[in-house]
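Every protein chain of the complex appears in place save one, which is left out.
Chain IDs A and B follow the sequence of writing; residue 1 opens each chain.
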Amino acid sequence: MEKTSKSAKLYLALVFIVLYTPILYLIFYSFNSGGNMSNFESFTLEHYAAVFSDTRLIMILLNTVIVALLSALIATIIGVFGSIGIVFMRNKSLRRSILSLNNVLIVSPDVVIGASFLILFTAIGVKLGFASVLISHIAFSIPIVVLMVLPKLQDMNSTLIDAAADLGATRRDILTRVIIPFVKPGIFAGFFMALTYSLDDFAVTFFVTGNGFSTLSVEIYSMARTGITLTINALSGIIFIVTLLLVVGYYFVSLRGKNPVGMGVRK
Amino acid sequence: MQTKNTKTFYLIPYYVWIILFVIAPIGLIAYYSFFDLSGNFTLDNYFNFFTSVYLKLTLSSFWYAFLITFFTLVIAYPTAYLLTKTRHKQLWLLLIIIPSWINLLLKTYAFIGIFGLYGPVNAFLNVFGIGETQILFTDFSFVFVAVYIFIPFMILPIFNSLDKLNPSLVDASRDLGASSWTTFSKVILPLTINGVKAGIQAVFIPSLSLFMITRLIAGNKVITLGTAIEQQFLVTQNWGMGSTIAVFLIIFMVIIMIITGQRDKGATSIGKNK
Partner (left out) sequence: MKDITRTAIGIIAVCIVLFGINKYLSQNSGNAGSDTVTIFNWGEYIDPDLITQFEEESGYRVVYETFDSNEAMMTKIEQGGTSYDIAVPSEYAIEKMKENDLLLEIDHSKIPNLSNIDPYFLDLAFDPKNKYSVPYFWGTVGVVFNPSLLDGQTFESWETLWDPSLKGKVLLVDGAREIIGMGLNSLGYSLNSTDEKELLEATAKLKKLTPNVKAIIGDEVTQLMVNEEAAVAVTFSGQAADMMWENESLDYAVPLEGSNLWFDNMVIPKTAANVEGAHEFINFMLGAEVAAQNTDYVGYSIPNAAAVELLDEEVTSDERFYPPVAARDHLEVYKNLGLEMLGKYNELFLEFKMSGN
């Protein structure tokens, strides 16, 4: 394969610039003493100080991260098994209907999902709060995991499994040693997309939360009427930098251990 | 695969999920769609849907969803392809996803500033002698921001299918004298079609129900089915009509699934072998 050409690099650079511009814009104004996102008056760190002095905000942030990580993890586990089940389904029309059902939550507007989950939870008597939010996030993340894992499974060569079976592998071995390693990139992709869904969700969380439990999105959306404070910009700036450092750091650490994150590459 | 029992055991959570969080809500929506504001059984909601306003809405929703998916695909495919050629590809891929972890409303506010009359984009255009241009509240800004939101959802599945593409196949095609285009259309694309389909499903379907940016970025000049449902549920509190539109949205989704899934042979061959 030839090396990436100049124009290819330029294209990628352009994509990355566009992806990061709004975030840099937000961070830039988090240093604004003017208190809004339009006129940059002078440099200040007051908004960052405000983040650390606001215990409620920090607790909300922790809640958000916990819900995101746990829901993405559980959704990934359920979704992976679900997609394995779908792929091995013999009945074509059944498989197709399950797939359609799978995608219903992706297409449904958040308000509809939120309202129907709320009705469901109150009907079966789940107390609104951490548990109901976590369950809802798992629920709306599962389909995206399936959507990310399924293509990998479909690409899997059946001879691989046959070979393993012929060599005397048990069903458990086939699953853990053949199937899972093969679809690993899809699993990671699904996990990260589930994380994205969870971090961004406002409408569903709003309906199913209660008893003092809140996430960052709910907080930000409800601020819109009176204006979002730059404290939120500062907080997002911190989240962004920390995430970036964690991801890059984790990548290089695992690289040194000769065990890179299996996002794209099957080993 | 001989026995069924152990397999279904793994599947229990998934089926429970389908029953509780998919079938139950659909049932609820279908049920509500048959009631009017005062709680009487009626089919009026369905008749209403076929009035000019909602048909126009549906058509424009589809048109914008098509535009968004098309541009997302056109931008995402080369990006995914070039990413597979970089040295730290998994890292770069992660860096594509990270921006989507910052709150969408905040990013949208940033876009309002960026596209503004005195924002950086207009300043940049000014350098080339193009005067102040109204970018915000146009079809362009709407499609642009929608593409921005959906790009990671398209890149990921395509990247995954490209990544495991055997490079020797491409080399072979080249050695046999195929042009770049032929190599792409006859070798690379068919082998990555599952990824592309997954991407289209992850983008087109949600595009139909985009709602927040129709107001913030398009200034309500673009109205989608999602906006209409949102309005019916939250403002008008006419859950019946809202549910009816949702029912149609689900029907459209199933149709799209059937279209994009046509050539999907799944891995049934695995099952059939035994």
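Quick notes on this one:
In the analysis below, a residue touches a chain if its C-beta (ideal position, glycine included) is under 8 Å from a C-beta of that chain, and two chains touch if they have at least 3 such contacts.
Quick caveat, the model's predicted, so the values are computed rather than measured.
The hidden chain, counted over the whole complex, makes contact with A, B.
Of the options B:N40, B:Q134 or B:S180, the residue whose C-beta touches the omitted chain is B:Q134. From the options B:V22, B:L82 or B:I112, the residue with contact to the chain not on display is B:I112. For subunit B, the list of residues touching the undisplayed chain reads 37-38, 53, 56-57, 60, 109, 112-113, 116-118, 134, 136-137, 215-216, 218-223, 228, 231, 234-238. Where subunit A meets the missing chain, the touching residues are 34-39, 54-56, 58-59, 62-63, 65-66, 69-70, 73, 77, 115, 118-119, 121-122, 126-129, 132, 176-177, 180-181, 184, 187, 206-207, 209-212, 214, 218-229, 259, 261-262.
We take it that only the chains that are shown with their structure count from here on.
Between subunit A and subunit B, the centres computed from C-alpha atoms are 15 Å apart. Of all residues in subunit B, those touching subunit A in their complex are 1, 3, 6-8, 10-11, 13-14, 17-18, 20-26, 28-29, 75, 78-79, 82-86, 88-107, 109-111, 113-114, 120, 148, 151-153, 156-157, 159-161, 163-164, 167, 170, 194-195, 197-198, 201-202, 205-206, 208-209, 211, 225-226, 229-230, 233-234, 239, 242-243, 246, 249-250, 252-254, 257-258, 261, 264-273.
Those residues of subunit A that touch subunit B in the shared complex are 1, 4, 8, 11-12, 15-16, 18-23, 25-26, 29, 37-38, 77-79, 81-82, 84-90, 92, 95-96, 98-113, 115-117, 119-120, 138-140, 142, 144, 147-148, 150-156, 158, 161-162, 171, 185-186, 189, 192-193, 195-196, 199-200, 202, 216-217, 220-221, 224, 228, 232-233, 236, 239-240, 243-244, 247-248, 251, 255, 260-266.
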